[in-house]
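Removed: one protein chain of the complex. Kept in place: all other protein chains.
Read from first to last, the chains carry the letters A and B; within each, the first residue is number 1.
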Amino acid sequence: MDLPFVKEAISQLFSKTSCAMYPAVPSEAAPGYRGRIVYHPDRCIACGMCERVCSGNAITRTVEKVEEGDKITLTFNLGSCTFCATCADFCSKDAIELTGDYHMVATKEEDLLVSGTFIKKPPVKKAPAAAPKADAAAKPGTEPDAPGCSIAPRDDGKPVCDKTKCVYCTLCAKKCPQGAIEVDRAEKTWNCDYEACVACGVCATVCPKKAIEM
Amino acid sequence: MMTIVLTALQYLGYILIFPGFLFCFVIGMLLCGIDRKIVARMQKRVGPPVLQPFYDFFKLCGKETIIPAAASKTTFLAAPLVGLAALVVLQLFIPIHGFSAFSGMADIIVILYLLLIPAMAAMLGGAASGSPYAGIGLSREMVTIIACELPLVMVLLAVGKVVGGDAVTFSFSKIANYQLANGSLITHASLIPAAIAMLLIIPGETGNHPFDTAEAETEICEGLLAEYSGAPLAVYKLTHCVKVLTLTSFFAALFLGGIGTGIVVVDALILVAICIVLTIVSISFVHAITARLKIEQVFKFYWTIVTGLALISLVLAWYGL
Partner (left out) sequence: MFKKLIEESTAKSPWLFHINAGSCNGCDIELVSVLTPRYDAERLGFKLTGTPRHADIVVVTGPVTSQSLPRVLRAISQVPEPRCIVTMGSCPQSGNVFRGSYSVAGPLSKYVHVDVDVAGCAPKPEAVIDGLALATQILKEKRAKK
């Protein structure tokens, strides 16, 4: 019979234990640990990207019409979350944060919900400006078709496309969480539904030709 | 009349309090608690409090008792009590340095039989529960008993030969008196292998690691105890604790007799101390350094190494060394 642990057992009997003594001695999670989600509604623009990338269907968004605009509530169900942090990675406004808090113990399912609400004001209608702006050439005061700086950004932070750089690859349309961009490869048109657009900036980030300006 | 009543009360006290039930209950649980603590320390853990077996016992008393539909109810519920009673009776016969509650009434043969009863009761209870896991546990328990019994008898023969000289003796009082006169039997060179064999028999008889194949919780769902819950399970846990006390004090009576003062209370405390040391050496230490054996390995181990040790002792004792 082979007994490899005789010496170890005797020496450990008189040595210190390797116990962390957890409930008595509080323990911090390791740096980079992905625990309880903290949601900052003040930064959120309700683009819906987090909802789209969530693998566990843990994020729900409800929209309620109130006087001042749309009351938007995002609810994160920690009981359905994989803590993969993809939502935080994809959030262009850093409104989602995964903290080191791991004490997620609850007796009721409601205790595991993290939610936040904010009111999104409807876009201020500026009468004639919106539509023609998309076409850079029509804008007075800029040089048409100048290389390098071809288009003027809109003042409400929504995307405009530089038709000289755009190759109509449709990547921006695919990535748009609102589905606001429509690109036709055959017709070579780029259209943005500015009513639906939330100015998240994903289209500008993903554009391989850097043709979109916010 | 008065004396009869007093004697009756005295014997009742023996049975219920001092070497009997209460003593077995408290000290047995304490031994098990110390065992668990020491094993944990040997594995670099803090381990449960020493009083943990008490908590387990009282908790189980408060749980619901489920009787399986396939079980035979009376046997299922009576078996644990029979096993416990047998062990308490056994404890009454084991002398504590000359003091013995029922001296001269029983010798080692009776103890040998009484030691079997808890195992038999557990087997009966398991069989009555109608669980297939208990069936497997039953056959394994049977094999373990057979494996342990041969070396145990040989150890007892060796002790009996040394004490009795020409005629092998099985009398406990003779063994105790011999040790009072000539010192502990463990100092006898020919009995040292027998003492080691006996130390190895203790974990087998109590069903401790690595010989707990009959109650292997990970492979056969605690085997014999698979269907037990609540108070009967508490009695089984208590039986196991008492068995640790019984076997260690049996060892003390066989090999470490003659240590004591003659005052019963002090002797009892000395016995408890000896039992604690024996538990640590033969149960905790062996538990910490081994993993569970397969049933055929248990059988092989007992019938080769342990029986070999006992046989060496027997031969040495026979030639009067």
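The rule is simple: a contact is a pair of C-beta atoms (placed from the backbone, for glycine too) under 8 Å apart; a residue touches a chain by one contact, two chains touch by 3 or more.
As the structure is a prediction and not an experimental result, all values here were calculated from the model.
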item: Neighbouring shown chains of the undisplayed chain, as defined at the top; value: A, B
item: Full-complex contact with the absent chain, from B:D56, B:E141, B:E205 or B:D267; value: B:D56
item: Missing-chain contacts mapped onto chain A; value: 17-20, 22-23, 27, 29, 33, 35, 55-58, 77-83, 102-107, 109, 111-112
item: Touch residues of chain B, complete complex, unshown partner; value: 36, 40, 43-49, 52, 54-59, 61-66, 133, 216-218, 220-222, 225-230, 233
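Operating definition for what follows: only the chains that are shown with their structure count from here on.
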item: Chain centre separation in whole Å, for chain B relative to chain A (CA means); value: 66
item: Residues of chain B touching chain A in the complex; value: 38, 41-46, 285, 288-290, 301, 305
item: List of chain A residues in touch with chain B within their complex; value: 1, 3, 5-6, 9-10, 12-13, 15, 17-19, 21
